[in-house]
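A single structure is presented below for examination.
Of the protein chains in this complex, one is absent; all others appear in place.
Here the chain labels run A, B and C in written order, and each chain numbers its own residues starting at 1.
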Amino acid sequence: MTTLTGALSIDWMLLLVCAWIVIALAGLVAPKSFRYASRVLYPAGALVGLLLALTAFIALGGTPETMVLPLGLPDLPFHLRLDSLSALFLVLLGGSAAGISIFSAGYLRQAEGALPGLQSLQYHLFLASMALVLLADDAYAFMVAWESMALSSFFLVTSDHRLPEIRRAGYLYLLIAHIGAISILLCFGILQGNGHVGVAGYTFANMRSIDHSVFWSSAAFGLALLGFGAKAGLLPLHVWLPEAHPAAPSPVSAMMSGVMLKTAIYGILRVSFDLLHHPLWWWGVSVLALGLVTALFGVIYSAVQSDMKRLLAYSSIENIGLLFVGIGLALTFQSFGMTGLAALALTSVLYHCLNHAAFKSLLFLVTGSVLHATHTRSLGKLGGLIHRMPWVAWLGLVGALASAGLPPFNGFVSEWLLLQAFLFTPGLPHGYINMMVPVAAAAVALTAALAGYVMVKFFAVIFLGRPREENLAHAQDAGTLERIGLSWLAALCVALGLFPVYVIEKLDLVTRPLLGTGIYGAAGAHNWLFLAPIDPGRASYAPVVFLLSIAVIVAATMFIVHRFWRGRTRITGAWDCGFPVQTARMQDTAEGFGQPLRQVFEPFYRMQRELPSSFDKQPFYRVVVDDHFWYWLYLPAARAAEFGAKMVAFLQRGRISIYLMYSFITLVVLLFLIRG
Amino acid sequence: MSSAPALVLQFLELILALLAAPLLTGWVNQCRAWLGNRSAPPLTQFYRQLAKLFEKEVVLADNASSLFRAAPYVIFACMALASMIVPTLSTDLPFAPAADAIALVGIFALARVFAALAGMDIGTSFGTMGARREMLIGFLAEPALLMVFFTASLISHSTSLSTIVETLGQREFAIYPSLAFAGVAFTMVSLAENARIPVDNPTTHLELTMIHEAMILEYSGRHLALIEWAASLKLYAYSCLGLALFFPWGIPETTGPLSMLVALSSLVLKLAIGGFLLALIETLSAKLRIFRAPEFLGTAFMLAVLAMLVHQLLETAT
Amino acid sequence: MNGHLPLYAQVINLLAAMLLLLSFAMLAQRRILSLINLFMAQGMVLFASTVVVAAATGQHHLYWSALLTLVLKVMLLPWILHRLIRRLNVKWDVETLINIPTTMMIGLVLVIFSFNLALPISALAGTITRSTLGVALAAVMLAFLMMITRSKAVPQVIGFLAMENGLFFAATSATYGMPMVVELGIALDVLVGMVILGVFFFQIREQFDSLDIRHLEQLKED
Partner (left out) sequence: MEFLLVLGFPLAGGLVLAATGHWKRAAEINSAFSLLTLLAAALLTLRVIEHGPQLLFDEEIFIDPLNVFLVALTAFVGFTTSLFSRPYMRIEHDHGRLSSRRLRLYHSMFQMFSFTMLLALTTNNMGILWVSMEAATLTTVLLVSLYRTPASLEAAWKYFILCGVGIAQALFGTILLYFAAEKVLGGGSGALLWTHLDAVKGQLEPTVLSLAFVFLLVGYGTKVGLVPLHNWLPDAHAEGPTPVSAVLSGLLLNVALYAVVRCKVLADGALHSNLPGMLMMGFGLLSVVVAAFFLSRQKDVKRLFGYSSIEHMGIITFAFGMGGPVASFAGLLHMTVHSLTKSAIFFAVGHAAQKCGSQAIDDIRGLIKLSPTVGWGLMLGALAILGMPPSGVFASEFLILTTAMKEQPWATPILLIALGVAFAAIFGKVQPMVFGEPTAKRLPHKPAMLPVFIHLGLVLMLGLWIPPYLAEWYRQAAKLIG
């Protein structure tokens, strides 16, 4: 079972997690010292992250290794297990953590929010708990790690708790996370089966061994979907996400959006593919539908945001939606026994997890640097930063293109795989699903295209054009450590984009144990250069060739152009169309750029607009775009709770005779009951 | 990889595309002039234009970033690559596997994004307006195009263009209602994508209506030349694509000089007809208000999806 | 049923009936002084019944508890109560939240309910005094009802003590008395409770200058 290297890797893993915990506690040594945190703790954390990623990478595809800790409940000590699935997500965690930690080492500033030592404590506990979530092999360990993750991230989100809206965001976040956690817990309650084994039934090993009835497995799946969906930001449980991400310090937002959301994906995969055996087709279809709605919702809303971090948060919702679409497809395929296609869909999901982790953390870190340079999150006050902060800008461009799903960057590959998976659905033996497929595919395509729109808005409004405010003139580019972090993530984006075959070879190690098959056989057999999931005749994509040919053509054109026409260039002011007064405020604002979408998708938004009349001395325009779900779901729920509270208040009107009457009636009623 | 002659052929196709594209644009303009009872410019007008532009000096706004300078080259490269991938003379292209239909859409998107970014780089209100409108059209046209490809690839069980064209071309003639839908959708998309009436007007510089032109307003000299050339390449690529998808006959997969001649002639013929039809459409229809454009493209999108549905309904049985 | 019962059993049944009657009387009683007297009378009945049971069954510790009853419930508590109302000079009549007839009706229903509740149990009682359990239960219930209906502190407390009486009656006549320890404990608790209540009355009075517990309705969920 445990080969030498195998035995090593989980021990290493545990060691590294403990290292994170130690670093966390080390923060308490000098909680006020900011140099200590930024020069010692965070770099150390980054190093650990790197090692973690390496260890997990080695463990990828090895035989699953288990371990039991002397902690936990009496009959239920913490079980840890390192299999390919968790290894992959650990790679993701370690890789992003390395970049983000090193970035935060440079990012950390004096006198921002909580004490630096305390913040590092919470940050590293956050990392450690995420790692434990991925390693846990019994319900209790999983839940403990899961909730600790929520808790530590909550404290990070509210680290600048003086602002009420940040407190509100944290509150919303923790509340939804808690409700989700309870439903996950109930899901485990079902999965543990009839529990003749007592507490020992909570181990995943036991859960795997049990076959549930259709009803109970569906119930378990539903609860899991609810719980993990709440963490992932699946509709309609997404409202915390656009609140919490802007509230958190940027590295934390990067960590949450890049990695924490993926732990939810990990959870749903773990439950639906590992613990539950026989998915039903309608699970897949419902997940697919939910995912589509989420994706469209996310991208449509992110297009109209004017706060750069909210924009990214909504785009995270979109990506989560796409991930769930993939999961839904995989489930559907598997329920019809088409493991090959299920493998294709699942591969696209895993691939997209990696991609999103890379580019979304990159983008959030970019917003962090911009925030520090300009002290504003509002897109309306930015612009032209490419001249002031070229590093951030160009690295950000990589992230933006990747996030827009453009070749040859990584975002495109997973999108491509997903669409391929769609193209092969007609094989399904179920008419209605086949009818649904085109619509679904169309929605996915639309989402991808809109993502491009969003990313153009994001990048162009922040970095291009002319500065919309004077103070932007003395914005500083990111420091060295920050650059290292950003470059690391950008490099990941490019690498993931350029060598899909290699990545898929690794992903196969994950899909094979889960589904019994993988797509590498077809994908790689053709050629390491060409990615062909089914067979090269049907579909293929070669990013390297792609990039090379573009590069060659660009180079050739440049050469020719400069060779044959002496490239004279005159630098002058921009052409003002005969309109002399051109101020920076005349550029499109973020709102302006989103305006076409606001028109096209009007019914999707809840908008209040204040339009200036033509006689205004100081014309004023304001638009507020709200989330329908807030008014459809959350406020009613709150009102219902309020109503319930008002009702129960009648129990406590202060009159003692009434109280006595209560107990009297209770007594009489009970006596009646037992006589029956 | 494929054989040496195939590589040569690939190169030939590129050269052909580079040369033929301006001609196609010229031809369309000629037809439009004729149809509009104007005296037509010569067929080679576009070459002269390019030459002149290359000669001119570049007038660069003082706050232009390096992205602004790089964009034309990238766009041009994208279009060149696209026209390399689309099977025109032969389906046995060594570069074809590099990018299938989906990737092709990706290429167009990449070009569009760079154009839009460049448009917003200077920070004049025109550039940003153009970029915004371009993206607006793009985000509707792109999925529609994708859906068209999907229909085709559902028929041919493949997304690689060569395979699609082969299957479509080699099969005995049969009526595919789905393809009909897809064809209409494709036409609408390509009108929009190539900045043609009724969505955009390549010849206007009227502030309120222009889209593509507004976006590239700041470009001049060789940059402008590259962009114009890229635009014509795009038109060429789209036309070839449409022909390859919906009138695939005459594209051989063997590479012999004779079959080349056949292919070339048939291509020229088809392009001529296509160009004329395009001119016809442009002349007969009026430019839409900018906010009608989404509806136009939405229709295209719907048609494309409908095409897939029709395929599911009627043709999966066969 | 009384025909072929031994004398003392009949006596006990008689006393039980009296107890029930007294409870009803207390429920109906408006004047606070006579309420106390009724309570004293109840104590007497209790004492008597305990003695009879003790005599009948020769359980000697029952004599002790009878004595305890006499001292506590016939002498001490009434005395304390009398002093209290004199010291606090509460002369007013007892106001009830529900009017008396209704209360009586409810009380009647309660008695019936508790009787047939106790029926199966007393059927299998080892003791000769079968039906007393039902009576005791009824007494407890009636006392409870009285506590609910009274709006002043003192009557409420008397109701509380009456409930204690009912329990005590159940303990003695139905089960020939609890173990001595327990009874002592109970008695002690009652006494201490009384004392504390005495203290309380003064506190409440000096805070609200009235013993009307309707003043004690400030703590609530608004």
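Simple rule for what comes next: a contact is a pair of C-beta atoms (placed from the backbone, for glycine too) under 8 Å apart; a residue touches a chain by one contact, two chains touch by 3 or more.
Because the structure is predicted, anything quoted here is derived from the model rather than measured.
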The chain left out of view makes contact with A, C
Pick from A:Arg39, A:His178, A:His430 or A:Arg606: which residue touches the chain that isn't shown?
-> A:His178
Touching the left-out chain: which of A:Leu186, A:Val439 or A:Met586?
-> A:Leu186
Contacts from chain A to the absent chain lie at residues 70-74, 139-140, 143-144, 147-148, 151, 158, 161-162, 164, 167, 170-171, 174-175, 178-179, 182-183, 185-186, 188-190, 192, 194-195, 198-199, 202, 641-642, 644-649, 651-652, 656, 659-660, 662-663, 666-667, 670-671, 673-674
Absent-chain interface as seen on chain C, which is shown = 59, 117, 120-121, 124-126, 133, 137, 140, 144, 147, 153, 156, 160, 163-164, 167, 170-171, 174-176, 178-182, 185-186, 188-189, 192-193, 196-197, 200, 203-204, 207-208, 213, 216-219, 221
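Criterion: only the chains that are shown with their structure count from here on.
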So how do the chains connect up here, line, ring, star, complete, or something else (other)?
-> line
Where chain B and chain C are represented by their mean Cα positions, the distance between them in whole Å | 101
For chain A and chain C, let me know how many angstrom lie between their CA-based centres, rounded off.
-> 70
So, what's the distance in Å between the C-alpha centres of chain B and chain A?
-> 36
Check each residue of chain A and list the ones that touch at least two other chains.
-> none
Which chain C residues reach two or more other chains?
-> none
Provide the residue numbers of chain A that touch chain B in the complex, in ascending order.
-> 383-384, 386-387, 397, 401, 404-407, 412, 416, 419-420, 422-423, 426, 434-435, 437-439, 441-442, 445-446, 448-450, 452-453, 455-457, 459-461, 464-466, 530, 532, 536-542, 545-546, 549-551, 553-554, 557-558, 561, 564-565, 567-577, 582, 584, 586-588, 592-593, 595-597, 599-600
Report the residues of chain A in contact with chain C in the complex, numbered from low to high.
-> 648-649, 651-657, 660-661, 664, 667-668, 671, 675
How about chain B: which of its residues touch chain A in the complex?
-> 54-55, 57-63, 65, 67, 73-74, 76-78, 80-81, 84, 95, 97-100, 102-103, 106-107, 109-110, 112-113, 116-117, 120-126, 128-129, 131-133, 135-136, 138-140, 142-143, 146-147, 150, 153-154, 157-160, 163, 207, 217-218, 221-222, 226, 291, 294, 301, 304-305, 308-309, 312-313, 316
